[in-house]
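Yeah, one chain of the complex is gone here, protein chain that is, but the others are all in their spots.
On to chain A.
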Amino acid sequence: MPEQPGRSAIEVRGVRKVFGTGESQVAALDTVSVSIRENEFFTLLGPSGCGKTTLLRLIAGFDFPSAGEILLHGQDIAPLPPFKRPVNTVFQNYALFPHMTVAENIGFGLEMLGKPKAEVKARVAEMLKLVKMEALSNRRTSQISGGQQQRVALARALAPQPKVLLLDEPLSALDFKLRKEMQIELKRLQHETGITFIFVTHDQEEALTMSDRIAVMSSGKILQVGTPWDIYDKPAERFVADFIGETNFLTAAITGMGNGKARATLKSGATIDATVAEGFQPKDNATVVVRPEHAKLTSGKGDLSGTVENIVYFGTDTHIHVRLDSSETFTVRQQNTRSAGCGFERGDKVGISIGNDAAQVLRD
């Protein structure tokens, strides 16, 4: 997907957030800058405690940054209280008002904005239809299922037509099948409403399938921002490569650079071409990553050689774990066919060939 420059909906500039004082001070966000475009499905991805929820709460206005600016369409909103920001949140456990009906929940934001009753009613009906909850509008929120609560939470947050919708791990409480359904539903809603979505999740698969762009976070920092394709195929740092999907790490010596590509000499002596992560500083020993499905196992000589240690059948594909002669481990993922076996057995001496555009040099 080509990068289209667009107007930014949210611009985070050098934001720091520090909790606690003195010795126990913890920087939940360590000077983070990121620009989120209009009408974009943007995902903050990272393990728990990486600062993704903190960043979301700063944008929502529940917390205030210790330093830095947060611009919404060019205007600094960092000092505004949450009720003065045209930004709405879908909370992790929905936070629906238990003392109100489904319809009252959805209409709450509009009512607080002082919209006339007729307008609120019409908009609530429209929202109920959008999330397919017309039949349950007069139910209490305690009388509907988790998936339905999720829809109500979405409708409630979308009803006031916010400029940006924040979603804090909204799917984590749903079971697998419902989660898949809601992922598609969310994409549909984002497409239909044209609202910028900022989605927080720790689920890398969810991030890859739903997002236009992803920011991978760890320990209060954004490590990489890019399309799912960028993040998966061209990870910038070890953490990103490791957190998203499975990958093989190899140590290599960089013997030449040019045209955005590097020549990397592996421990086996083979030399391969690899793309280079942004910000890479030339050094003797770099880390090269190769995704398991981008390497091929051969019975002859390849770029690497080793012994098959384990073979795991996954239905769609087979994972073959190889102990390299350099004592590193390497996994190859091989598509299955209906003809029996993967062609290799434990203990086989094998070669591994790495494709032309299969390797990436990390910056750390």
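Definition applied: a residue touches a chain if its C-beta (ideal position, glycine included) is under 8 Å from a C-beta of that chain, and two chains touch if they have at least 3 such contacts; residues count from 1.
In this text, contacts and distances are computed from a predicted model.
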Practice task
Report the protein name recorded by UniProt for the chain absent from the figure; options are "Spore germination protein", "PQQ-dependent catabolism-associated beta-propeller protein", "Xanthine dehydrogenase family protein subunit M" or "Spermidine/putrescine transport system permease protein PotB".
Solution key: "Spermidine/putrescine transport system permease protein PotB"
Problem - Per the touch definition above, residue among A:G46, A:G61 or A:P292 touching the missing chain - result: A:G61
Practice task
May I ask which residue of A:P160, A:P292 or A:G351 touches the chain that does not appear here?
Solution key: A:P160
Fill in the blank from the handout: Checked against the full complex, the residue among A:F42, A:F108 or A:F239 that touches the missing chain is A:F108
Completion exercise
Given A:T89, A:Q190, A:T318 or A:T331, the residue that touches the chain left out of view is A:T89
Completion exercise
Across the whole complex, the chain not displayed is touched by chain A residues 60-62, 81-83, 87-89, 91, 93, 95-99, 108-109, 112-113, 140, 142, 156-157, 160
